[in-house]
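A single protein chain has been removed from this complex, and every other one stays in its place.
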Amino acid sequence: MAIPKVAIVGIGHSKYGKRGKIIEEDIEGEKAAYPAVTIRELAHESYFPAIEHAGITNDDVEASVIGIAAEAFAGQGAAAALIADEVGIIGKPTMRVETACATGSTAIRTAWAQIASGQFDVMAAIGVETMTWVSTAYATELMSVAGDHRWEYPYGISFPTFYSLYAARKMAVDGLTRDQLSAVSVKSHYYGYYNKLAHLRRKVSIEDANGAVPIALPLRLYDCCLISDGAATVILANEEKAKKMSSDPLWITGLGCSSDTMRVTDRPNLTNLGGSVRAAEMAYKSSGRSAKDINVAYVHDCFSIAEIMAYEDLGFCERGQGGKWTEERGPYIDGPGVPVNVDGGLKSKGHPLGATGIGQVVDAYKQVFGTAEKQRQVPDAEVALCHNVGQHGQFVNVFILEP
Amino acid sequence: MAIPKVAIVGIGHSKYGKRGKIIEEDIEGEKAAYPAVTIRELAHESYFPAIEHAGITNDDVEASVIGIAAEAFAGQGAAAALIADEVGIIGKPTMRVETACATGSTAIRTAWAQIASGQFDVMAAIGVETMTWVSTAYATELMSVAGDHRWEYPYGISFPTFYSLYAARKMAVDGLTRDQLSAVSVKSHYYGYYNKLAHLRRKVSIEDANGAVPIALPLRLYDCCLISDGAATVILANEEKAKKMSSDPLWITGLGCSSDTMRVTDRPNLTNLGGSVRAAEMAYKSSGRSAKDINVAYVHDCFSIAEIMAYEDLGFCERGQGGKWTEERGPYIDGPGVPVNVDGGLKSKGHPLGATGIGQVVDAYKQVFGTAEKQRQVPDAEVALCHNVGQHGQFVNVFILEP
Amino acid sequence: MSEPQLGLVQELSTDVKHRQRMTAEFRKFINGLKEGKFLATECKSCGKKFMPPRFTCPCGGKDLKWFEVNPEGTLYTWSIVHFAPEGIAKKTNVPYAVGVIEFEDNLLLTGHLKGLTSKPKVGMKVKIEPQELDSGDLAYFIKPA
Partner (left out) sequence: MSEPQLGLVQELSTDVKHRQRMTAEFRKFINGLKEGKFLATECKSCGKKFMPPRFTCPCGGKDLKWFEVNPEGTLYTWSIVHFAPEGIAKKTNVPYAVGVIEFEDNLLLTGHLKGLTSKPKVGMKVKIEPQELDSGDLAYFIKPA
């Protein structure tokens, strides 16, 4: 079942990081400085390069979808209107979508449907979040309130805790080890080190990760994604417009989405995410692709355990073998499997909630067209997969992208 | 330009009101009692009647869109997943949309696009909000933070204040009077009195409204909508399924949406809402209808001034004549114009943000198929219009609905 | 703040978050525990059992019956929380332990693991007990059986 042809024709991606202050970097002799900004300037930083890349002006953008996961982070309501106004898409349909950490990809799938329906020809999906201006405890609170307030949150189940429940179960059932969890973080930080737009560009060793401070055991600091500010934009167009405006359109050939039970206790097991399995199945089916066709993948690694489950749920390795596959360098560019999160993932690149799912697609575009930094460029990548998860599988979107 | 055929095939609507406690009503000898509920039970109260009305089960519902304007009201994050789980649409795509007070209609337009794209055949759009559990000052805060935090909110511009800026301007420019504003509230409460699902079933006089306590002058208490709890659901289906499952499908023949500048000071005038004008134009164009074809209309009357601007923006009367048209009973069932808000509107029926835009469509369905309470039933209504506004025109959706 | 009181119904009347608990299903469950009954629900249409209890079934069934569950179960999985969200951190010390317990019929429930911050082990025997909170409200905790 092929889906209506819609393409990514423009990309933009801000520097991720603590963007409330000036950032100065000097890595391997390459110096860079980034100004202190708010959600407004972050939106600019990702949007204007995207329309320039698409070779269009605001006149051509017919509507927008804005991804912001929690307005409380920025303290600004009706933020979709603010962002659309800031970048100059004024007097045209806009809206905000929210599916927790999968908010960015939901903005893309919402724009996709509006284009595929024939309503609009060219749209912008803009994701932005500033999370570093509140205390870490409050940021954790804002993410943890997504637990069921009748049966989960009041017993102290924070957001990292949900994933630690999976980690402990997977250790008991599948023999997942501490070293295997750490191996994920080592990989993320290795590639993130070479990504100029990543938040934390620092290589990490297995020992660093094994010995890091506990957050919610079995998970420790390096098992957890960063709290970041950032923005990302993609411009989407229907077939006719895409072919006209772009010499390098990246087609959304597969689109899958699913959800899962609200409560962790209603899941049939705690060793994988059913929402990911169902969304991947839908995405593969619509594209006619399977896991073995994927050349580069972006999976939702809010926690190391999440990345390991994703390897299995997306079919990159056998069920129960995600930890082993990591140790065997399955997800490395020069490994035997599929290169995964060669942008640094949520752990090194960062996780500004509303931007994350769009940022994955932006990097997929670079990989497919060969414009990523050379140390993290996958040779001859053609078929990309992006996998973005909200909460612990309550919202999942999977895209297959091809030139 | 006709749009893909999508129909409303099932409707459900909770009682609106202060639903944190038991409500007992005795109006004209008709007694009713409603239990104390949370967002969960409110969702049930609107969803199950909707699928029963559509003659389907959860198995038939392929995906959902949930409208919740501000999670802070209920203190529950990832609320789309919670609501979808509660009503039993589990393991299927879901998402939350937010466009302030237009959130409900945005849920419908998002589901519409997903169906029109061919992705899904049958979907549920569920809107819910519980607003009465926080203090009125905090509720006002949650709505007021939607003003620009750099240039508006810090100077004390609350949500009612935006509309009062329009009211004072319209008084100066168009000669709008205090009596004309009050006439809107009198009408809303007249019809709301007969709507069993309305929040405040009490008739109000011009004198009551003129003499009410000031909120943000020129606006007084009865110029302002209620703060309510409530939920509403519609089931949408594509042409094939709608014809198969429903003997009474209500087709979305027109769909318009637009937006406007973030800041009130960037508008070309403060006597109408440009977003409404643009959205109505798009809706009329797509349906081939014009204002004179409309038999019953639901307009966004968060404030009396908003309803008067809507009369003009939707073309029910001449520009600048909204106040006069009200006094001439233009919006009454037995008046010379188009019956407007015969459900009581946001002012008497209530305004649970996420539900409001869906609740309008639910009542439009009843009017078109002749099942509203007889004192407020428009005779022979065929073409309905729903107009839902977020903030002061930053988000506007307009639907034309026909059997 | 010595012994963590997770269950956190202390602010029931003022904290909007706890309004989520103000309904019949939650009260019946908690009051059952107080009377020594550990309750779940079962759909009369499809037979599916629900812990925590539901009043409607995804199958469409709205006729569910309460039934008693053996309060002893096994630890299905666990976590030791060293960094709590702000709302919890205000009310309890870290670290504290939480877990998922498996009862009969594969019924799972999340809860606070009392006295288990050092060595929780998947498969160990545990038991659910009612917990009287400082506020006088009632919640539950999990302890070794």
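The chains carry the letters A, B and C, assigned in the order they are written, with residues numbered from 1 in each.
In this section, contacts are C-beta pairs under 8 Å (C-beta built on N, C-alpha and C of every residue); 3 or more make two chains touch, one makes a residue touch a chain.
Note that this is a predicted model, so its numbers are computed, not measured.
Considering the complete complex, the chain that is not shown touches A, B. When the whole complex is considered, the residue among B:169, B:243, B:289 or B:319 that touches the unshown chain is B:169. Contact with the chain not shown here comes from a single listed residue; of B:153, B:222, B:298 or B:365, that residue is B:153.
Contact with the omitted chain, checked across A:90, A:173, A:212 or A:291, is made by A:90.
Where chain A meets the chain that is not shown, the touching residues are 20, 36-41, 44, 48, 51, 57-58, 73-76, 86-90, 130, 133-134. The set of chain B residues touching the chain not shown comprises 135-138, 140-141, 143-145, 148-161, 164-166, 168-169, 171-173, 213-219, 263-266, 270.
As a convention for this text, only the chains that are shown with their structure count from here on.
Comparing the centres of all chains, each the average of its CA atoms, the largest separation from chain B belongs to C. Centre-to-centre separation of chain A and chain B, using mean CA positions: 34 Å. Averaged Cα coordinates give chain A a centre that lies 33 Å from the centre of chain C.
Computed from the mean C-alpha positions, the centre of chain B lies at a distance of 38 Å from the centre of chain C.
Each of residues 40, 75-76, 86, 90 in chain B touches at least two other chains.
Looking at chain C, residues 17, 20 sit in touch with two or more other chains.
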